[in-house]
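I'd like to ask some things about the structure below.
Here the complex is missing a single protein chain, while all its other protein chains stay put.
Take a look at subunit A:
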Amino acid sequence: MNGFRPRGRRSVHTATAIAFTTTALALLAEVALSPSAPPAPPESVLAGRSDPSREPPQGSAQPLPASRPEHIDIPEVGLSAKIVPVGTTADGAIAMPKDADRAGWYNGSPTPGEYGNTLVVGHLDSANGPAAFYRLGALRKGDRISLTRQDGTRVGFTVTRMAVHPKGDFPSRSVYAPTSQPQLTLITCADWDDSQQRYRANLVVTGHL
């Protein structure tokens, strides 16, 4: 799906020690270069640390009227997805879109271009392969994110912060805090735990106008 089709597994031949090593390196190279590898966020933001970032300027332009976001595009990392509205789950978390190829705008948050903290979530992967926010980890500070609203206007945000937070110690108050200026917060999963077969953390990307 999405053109990220993995290549077939290479069989491992064992003959001499040299062949052994060569095969290992070849397999590793294939693994490392496979286009299906989810991009990692910058090392500096892992383990709950977040990049220091300047605060957005106060008192900037007048906000746009409400109009819900319908599409997200981040050309620099090849991310392009439709956005659907989502609510919350029974335990209060932002619900995920049923279709993993779509991103979800939390319908209790402002629409992009209004004042406030616009919250958009997406799957990193489905059970079968890459999903809407698969490429989010490839973002870096300064990259541009474009949101297209139902009224046709586009609102651009610049990435100002990236952070990875453990799910069990997630700083909800700061991530979801209302803001007086337009802010975009993108959230997906990070940190695969192979023994538990689950992601242990969330990647949080923050953008400002």
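Here are a few things to note about the model shown:
What we mean here is this: a contact is a pair of C-beta atoms (placed from the backbone, for glycine too) under 8 Å apart; a residue touches a chain by one contact, two chains touch by 3 or more; residues count from 1.
Quick note on the criterion: contacts and distances are computed from a predicted model.
One chain of the complex is hidden; its UniProt record names it "CHRD domain-containing protein", one of "Lactate utilization protein", "CHRD domain-containing protein", "ATP-binding cassette domain-containing protein" or "Transport permease protein".
Within the complete assembly, A:T188 is the residue of A:T160, A:T188 or A:T206 that touches the hidden chain. Residue A:A131 is the one among A:I72, A:A131 or A:V205 that touches the chain not shown.
Although one chain is not drawn, its touching partners on subunit A can still be listed: residues 6-9, 12, 17, 20-21, 23-25, 27-28, 30-34, 36-43, 46-49, 58-59, 62-63, 65, 88-89, 91-94, 96, 100, 106, 108-110, 114-117, 119, 121-131, 133-134, 137-138, 164-167, 169-174, 176-181, 187-192, 194, 197-202.
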